[in-house]
Structures are given as structure tokens and as C-alpha cells.
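All protein chains but one are shown in place.
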Amino acid sequence: MRLVLTQEQQALRAAVRDLLTDRAASAQVRAAMESETGTDRDLWTRLGRDLDVLGLVVPEEYGGAGAGHVERAVVQEELGRALAPTPFLGSAVLATDALLALDDEEARRELLPRLVSGELIATVAVAERGAPWGPGATTATASGDGWTLDGTKTPVVAGDLADVLLVVAITPDGPAWFRVDAADVERTTLATLDPTRRLAKVVLRGTPARKLESADPAGALERVADLATVALAAEQLGGLQRVLEMATDYAKVRVQFGRAIGSYQAVKHGLADVHSDWELGLSALRYAAWAADEAPDEVPVASALVATFFGPAYFKAAEACVQYHGGIGYTWEHDAHLYYKRAKSTELLFGAPGRDRARLADRLGV
Amino acid sequence: MRLVLTQEQQALRAAVRDLLTDRAASAQVRAAMESETGTDRDLWTRLGRDLDVLGLVVPEEYGGAGAGHVERAVVQEELGRALAPTPFLGSAVLATDALLALDDEEARRELLPRLVSGELIATVAVAERGAPWGPGATTATASGDGWTLDGTKTPVVAGDLADVLLVVAITPDGPAWFRVDAADVERTTLATLDPTRRLAKVVLRGTPARKLESADPAGALERVADLATVALAAEQLGGLQRVLEMATDYAKVRVQFGRAIGSYQAVKHGLADVHSDWELGLSALRYAAWAADEAPDEVPVASALVATFFGPAYFKAAEACVQYHGGIGYTWEHDAHLYYKRAKSTELLFGAPGRDRARLADRLGV
Amino acid sequence: MTAATTIATGSPPDLDAFREQARAWLREHAPAPSPVTDIEAARAFQAALYDAGFAGITWPQDVGGRGLSTAYQQAFSDEEACYELPTYPFTIGLGMCGPTVNDLGTPEQRTRYLPRLLRGEDIWCQLFSEPGAGSDVASLQTRAVLDGDSWVVDGQKVWTTNAQWADFGALLARTDPDRPKHSGLTMFVVDMHAPGVTVRPLKDMSGRAPFNEIYFDSVRIPADAVIGEVNGGWHAAVTMLGHERVSIGSRRRPKTNPLDFTAITALARRLGVSGEPATRERLAELYVRERVLELFNVRLRQEAAAGIAPGARGSVAKLAGSMLARLAVDTVGEIAGPEIVAWDPDDATGAAVALGINSTPSSSIAGGTNEIQRGIIGDRVLGLPKEPSVDRGVPFRELKVGTQA
Partner (left out) sequence: MTAATTIATGSPPDLDAFREQARAWLREHAPAPSPVTDIEAARAFQAALYDAGFAGITWPQDVGGRGLSTAYQQAFSDEEACYELPTYPFTIGLGMCGPTVNDLGTPEQRTRYLPRLLRGEDIWCQLFSEPGAGSDVASLQTRAVLDGDSWVVDGQKVWTTNAQWADFGALLARTDPDRPKHSGLTMFVVDMHAPGVTVRPLKDMSGRAPFNEIYFDSVRIPADAVIGEVNGGWHAAVTMLGHERVSIGSRRRPKTNPLDFTAITALARRLGVSGEPATRERLAELYVRERVLELFNVRLRQEAAAGIAPGARGSVAKLAGSMLARLAVDTVGEIAGPEIVAWDPDDATGAAVALGINSTPSSSIAGGTNEIQRGIIGDRVLGLPKEPSVDRGVPFRELKVGTQA
């Protein structure tokens, strides 16, 4: 196993960070977050066109970079660090991974090159109330030579931005994947804990759909869920590192009772604990990303491992960042709260930590 | 509800503390702990004869003081504080409460006065492997005008000291209570995590037994369990206070890097957290003891409340006491480890914290 | 009116009779809950309270109070706990500023300010905290310079509740930077309508704006507006903070908390997970932390009634409350999972839970951070040695304060 980045991977990180420093600074993130779409289309275009990082896990034959999950994790880490308001998780992770995990060559050839360029946005609609990862209660009915879908998917990552939705639904033969045009569904932008990540409710009512070829639709769903979890953990790692830096930097300059607050053990030791979590989590994330590329058998455990670790760790770090900033950190104008909300929201997005632990126990055979 | 001690109750505490300061100092506790019986018979005699505190919850008609559970909790708090090696929990709590909860007037008249004086030691044998509070697999078979019992009870508090054991077993009509003579059972002193509290395994093989009258044997068991839990919490409270004092006193005098270690926030804030637990726990314990006297309907919840609270709180405090004493606290000759072991052992004696929480949830109707 | 009659006679009413009067009056006059922003309603209600003899129950009679013991105040507080009275805008004035003026003010100041306060004519705010002076209030940098017979104030205050409505503020400013930080402060009454005072709402992380920032730009304050002594402001501040502690302790808690045991249990039931073993354990743990704190507060009240002073133990309650709030955030997350990440815009529960989650950090910051509370417990309750002080006796102008790049 390899847990250290190569020079190329480090260069990739530097390039993404440069772009985000320039294009996803706090003011830009806030502007996007308060905009109607909640996203920054220009940044998205640059990620696709200028940096070409939307298809890192996509083979070259479909227009991708043919790199891997370690590289994608590096990008996701930077996006999480900046809270960059893009549909990356929906399009470059969920939908891309689904197309790669399914066996529908036609859909791959048609969609992947356009996802990689950023020109098309897609997502996966799988979550339903009480069932974050399963076909839920959405049904598919054969209709002529196609299908129609009925059900409600929520929350759908990038659901209000996507042009194409890949939907999991129940057919008489079991769960299957379908492709749906965004124009054919009802979408509601949801109220969210995290103002920097839009989520939508998608209602399917007799929505026309094309079934996607798959030898093992349930297995593909599992793979998509596991890889999305790893990608999300990378985002959490980046956010955790950022709040640690913010809090550490502030603790060096903020004075109370004649001393920098970082000289007090209450703050110093709290930050040391956050730093330890960062070091440990970084190691686990690198392992999970490595496994996604090189050791598919280890992905189920590795994915549940990072999910269980990062949810509480990132939130604890974000909380510490608010706390050590004191009243300033509690204001809207300081960025600490954006990370606090992102951290809690990410911890729960695919299921609460208790469910992550239960999933890990399943996979460990406990 | 009354959560503040009366002057009489405070005077009781002072009297018990005086005796224990004199007769249960560290060297005496260690001598008893290393002795064959693991207990201090002389101290036991003084508690019964001189202080008359073995029958605080026993009505005067049976030779008791006719006081109540608040008073007994005060005594138990002091015993826990000193780690006094006596069979109080077995004889003055479990067996006494069982006799009072059952309806066997003859047994009460015969046994209670002798338990109150300390001349006789009794206990309750209920726990079995995997079942700390239930009849378990011990069976009672009618035999002539009496019964015989078969089964293994473990761990039994004061099981190796008791002259009389009150045993819960299954009869064809359901669970029932029996009185057994210690001479008729096989007893093994168990190896224990806590060297200051002896526990025994009691094997019953066709052991002759007298059935005790009870209108509701299962209800009596519940009541005995709840009251024992409150008594044990009082002991935990006393121990918690003692380790807090030890650690605080040491933190005031131990110097590292030119300053008393208690001036460092890592130590000061840690002790503040322990102190907070003490303040909160004290309030909860007073409430539970008050409920035992005045509000029987509230006892089930109050008992589960203090069990859930004190197990982890006392252990955390005991751990902090070892930690803040540093290497000294890790030695056998320092008393910190006795509290550490007592705390962990008490936390688990009647079932782990998870079970306490589940029991509380049951009683809250969750 | 019965109560007013009692004032006239000067002899203290019977406590039970007083309680009965309060109950009867409140039953008749307590208004339906109104938005906290309806200031005129609040003023009118305060005036009605005054007329009925329930304002300034413990305040001296010479400034319009009843001159009764705290037992009477407690009796009234017990009764009013059943209502949501519109008294919020007056909490700072009646709870903190008024008592301080009463303790330290000149006869003229007492007569000028206190009766108006009781009658609901003036709203007050407290101007201590600054962006650079939070936990360490005495390091504040707002300065007041004597110019002829008035003081000229420049600086910024922050975290000021009620300032958007306030007529007066109790301002702590630095009047001598050559003295050590505690010795060069003075407290003033500042007219919030004076030229140069700017009040701006400050939005917190929950999206609400319960606080304000106040800017002072060459604001002139007359010399007779000093409360207590010039350069004796720290003593005045400590006096006021003592009143604040009492005031916070008796302050009304919100009646509904979306993150308490009852609310989260109901949510778990609605989501169909209340029977899951993990949920049950988590709810039990939340119950324990909530209940022990409640019982601790009961014990403190019983001890107070028995004449045992709470000392610094209010810090235990504050710390435990903050840890409880923190636990509740974890608990609701574990139980509700994705349900509280996103919700239909018209789902009030989702919004309430989110507000709860986003308000929780204030419980460990506002009114003294958890770190400060632990320090108070360690120093004052446990008697542990203090940390070495690096600023004792050093002239303020030589100190590092605020944020040092």
C-alpha cells in the first residue's frame, strides 16, 4: 500500500489550490452560496476546461485523465478545504462512478466525455427518507420500449443543477438503474443545514426513463456508495485541515490576559488533539483512496473506516475552530460557521455515524 | 423533594467519617485487603455496635434505627470514600432490603435484629453469568416440607463472609426467594479486579432451603436491585469525592517546570470537569435517596439515572487521579490504583453502563 | 389597587398574600405572547407592572421600588414563570444597570434614572465587550478623554443586546492607559441617542441578529455621567457583573427547546427509530445529562434558601449546560441523520433543529467561555494555584491586547 503522494500528485494539489485561492476565496464562496443556483458555474468550467480534473478516474477512452482515486481525493480535499460551491460530488463522483460501475457502454460513450469537460452535469438520485443508500420505494414500470418512474428522491446532491439524473428504482426483477432527463422531473431546492451545498428533492411522477445496462445493479450501488464515501472523506479531510489552520493561526495572534491564547494549554492541547485527528485521518484517507485504485476487496472496509472516522472528527475540529475564535467565530461574517455547518451536514449526509459504525461492523463480520 | 442534608444527617456523616479516619486509613484497608477474609471484622463490629449504622433503613420494631435511605446513603458514601473493607453492601443493603421487601415476618424477626447488630452477616445471591439481576438458571425443587436448590450464583457480594444467603431461584410457579445456610453451599473466593471488595462464587447442589413468603417475588427483586443501585451510587459518590480531593491536594503541591501542576490548565480544567461531575452527581444521588424514602414511584427512574451517571463519572475521576499523580499514581504503594480498580469494578458490578442506559430507557418509556 | 395601597402604608405585605396578588394580577393582565420586537407593548406592560407594584420589588422605595426582600421577588418570579411576559427589553436595565446605579450612583443619578427604568420609560444596554476584549474585559481599548468638563469617547463595543432599542448604556472605557489595565477604567452612563453613537446589528452564525456593534466617534459625555469613581470603573464593572450573575440565574429559559430530551424523543418516534437500541441508549444518556443538571439547579436553590451561597458554582451549571447542549447536537444527529441535513422549506421542525444546532456554540462562548468557567472552578472552588500572570501591574499601554499580527 502507498500512503505518500507522488510528486505529480503534489503538483496536482498545488494547481487546484492555486485555482481555488484565486477563484474560491471566502467572498466568492459566499457570493455563490447566496446566488440563485448556489454554485459557481465559472469555477466549474475552469475545473473542467483549464485544470481537467473532472475526469481523473475516467479512462482515457471516455475522455478522462485515466489517473485514479488518489488523484481525485486530492482534488476533493482541496474543494472541501475551500468549501468550493460546485457540483463535483454529484457529477464527478456519484454520476461518474455510477456510469463506470454499470455496464452501459452507450451511456458511458455519450455522457462521460461531457461530464469530464464540465459541459454536462449529472448526479445520482438514490436517497429517500429513511433510506440514504437503496432503491427505496421508487418504482419503475415498463412502458412501451422504455420505462416510467414514480417516487421521491431526497436529498439529491446537486439535484437542482443536474441535467441528467441516474436513478435507482425497483423493477419487477429487482433494483435497476435508470437515466432520467432533468426536464422531466419536479425539483425543489431544499432548506439545508449547510448553506454551501445545495440539495434537492426530486419527484418522479410517470417520469420517462431509460434503463441502464448492468450485470449487478445492487453491486454497482454498493460500489458507488463506497467510492462516494471515500470522496466525501477526502472533502472532510480538507475541511478539517483548513479549520485547524484557521484556529491555529488565530491562536497565535489573539491575546487575552497579556498572552496569545494558543499559549494556554486549554487551547494548545485542544488543537493538538485536532492535529492528531488530522494526521490519523490523512493516513486512513490515503489508504482508502489507494484501495479504491489498487485493492477493490478492501474498499468496503476502508470506506466504512473513513466514514466512521471523519464524521465526528471533522465536526469536532470545526467546533473547536468556532470555540477558539470566541465571539468572533460565532458571527456570520467569520467563515468558521460555514465549516461547522458543512462538517455536521457531511457527517450526516449519507447516514449518521452510528450507521457508519454498523456498516463497518457488517463488513468486519462482527 | 429535599436535596440538602439536615443537621442530624451531617452529624451522622461526621461520626462515620471520624470512625473511618481512625479505623479505615490506608494501611488498615490494605491490611484487610491482604488478609484471608479480605474484610475488617473489628471495623464491622464498631459500625454495628458503636455507631449503630447497619440498620438505618430498618424499622425500630426489628431493631433498626428507623431512619431512611438518605441516612444510609450518607454512610455508604463514607464507606466508599474510605474503601472500607466491610460486608455493608451485602448485609446492610442487599439482604436487609430483601427482607424488608419480602413478606416473611418470621425471617424478618429472626434475622433483621442480628443483621442490625452486625453479629450476623447475610447477603443476596442473585447474579449468574450473563444475568446480573434475575433468577437465572437456578432451580428450586420441593422436597418434603422444604426445598432444595441447584445452580451457580456469581459474583455474590460478601458471598464468602455471609452466614446466611438469600437466593432467588425458579420454582414451577415462577421465581421465588429462599433462605440458605452458608454451611450448606460451596463457596469459592473469586479473583477480582478490585482487591478491596471480595466476591464469591456460590454453588448450590441439592442445597436445603427455606422458601421466603412474598406476594410479589419479582417485584421485590426489582426493588432490591434499585435500592442497591442507589446505595452503590452513594459509594461511588464518596469515592469520586475522595479521588478529586487527592488529585486536587497533590496538584497544589507537586511542582513541574517551576510551577504547581494545578496551575496548568490541562490539570486545572480536568479537575474542574471532575468537580462538576461531583456536583451534578451529588444532586442526583440525593434525589435518588430521597425518592427511596419518599417517592417509591420515582425510584426506578432515579436508580437507573444514578447508575448511568456514576459508573463512567467515577471511573473518569479515578483515572484522572492516577494521571495527575503521574508515575507516583501508577505505583502499588499509592492509593490511587485502589480507587481506579474500585471505580471500574463498581461501574460493571451490576451490569455495564450500556445496560444501565437501556434500563433507564425502558423506564422512561423510550 | 391593592398592591399600590401596600406601598403607601410602608409595612411589608404578607408573603403568601403577595404571591396571591401577583398570581391574580398576572392572570388578569399578562398579555398573549408578542414578538420581542414590539417595544411599545413592552413599555406599556412594564408601566402596568409598576402601577401594580410588581416592578422593582427589591428596589428602595425612594426611587420607586417596593423595598421588599428577595423572597418577594422570588415569589413573583415563580408566578411569572408560567407566562411569557414581554419584559425582555428591560432585562439589562432592571437586572444589571439599575442595581449598579443604585449601588454606586450619586443621589442625583439615582433619582434621574431609576424611576424611569421601573416605569418602562428607558431601555438600557451594557457596553463592556469589545472585539479585542472578550474573556479579558479589562483589556478594553475604547478610550474616554477629558476635554473641558466633558469626556470624549472613541472606540467600538460589540455583543451588545438590546442596543437597537436602548436609550442609555452603561459604558466601560479607558480613562488612563498609563495605569495597569484594571486601574484605568471608568464607567459612564451614555445617551445612546447622542451624536457619534452608531448602532449596527450583528448577524450571528445562526443567521439571526440578536446582538449589535456600537461605534463611538467623538461622543461627548458630561462629567456627571460617571458612575462611581473616575478610574474606579473595574469596581463598578465587578458590581454590575455580580448583578448579572444573579440576573442570568433567574432568567427565564425558553419554554421549548428543539434539542431537549422530550423533543428529540418525539422526533425519534416520528422517524420510527425510537425502538432501536442505539437510539434508546443515546436518549437515555441525554436524559441523564439533562436531569442531573436540573437536579443540581434545584439543589442550588434549596441551598440558597438555607442560606448557603452558590459561590462560583454557577460556573458548574453554565459549563454543564453547555456540555448538555453539545451532547444534544450529537444525539439529534445520530437519531435523525440525513433528515436534518435538508428539509422541505415549509418544514418547521427541520428549521428549528438547524437553529438549535447552529445556536449551540454560543452556549460555550457567550457569558464566559467553557475555558473561563473551568478556570473559575479550578481557582475559586478547588483553590488551585493561578497561572502566572504576565500583565499584573504593567501599564496598559505596554500590554499586548486584542489581536496581534
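To keep things simple, chains are lettered A, B and C as they appear, and every chain counts its residues starting from 1.
Keep this in mind: a residue touches a chain if its C-beta (ideal position, glycine included) is under 8 Å from a C-beta of that chain, and two chains touch if they have at least 3 such contacts.
The shown structure was predicted, so the numbers you read here are calculated from the model rather than taken from an experiment.
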item: Chains still shown that are in contact with the chain withheld from the display; value: A, B, C
item: Touching residue (missing chain; options B:R2, B:R23 or B:R254); value: B:R254
item: Interface residues of chain A (partner: the chain not displayed); value: 1-4, 248, 251-252, 259-260, 262-265, 267-269, 271-273, 275-276, 279-284, 286-287, 304-305, 308-309, 354, 356-358, 360-361, 364, 366
item: Absent chain, residues of chain B that touch it; value: 127, 129-130, 132, 154-155, 188-194, 199, 201, 250, 253-260, 264, 266-267, 312, 319, 322-323, 326-334, 336-337, 340-341, 344-345, 347-355, 358
item: Interface with the unshown chain - residue positions in chain C; value: 276-278, 281, 388, 390
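Everything that follows uses one rule, which is that only the chains that are shown with their structure count from here on.
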item: Chain A-chain B separation of Cα centroids, rounded to whole Å; value: 52
item: Inter-centroid spacing, chain C versus chain B (mean Cα positions, whole Å); value: 44
item: For chain A, residues that touch 2 or more chains besides their own; value: 264, 266
item: Multi-chain contact residues (two or more partners), chain C; value: 371, 374, 387
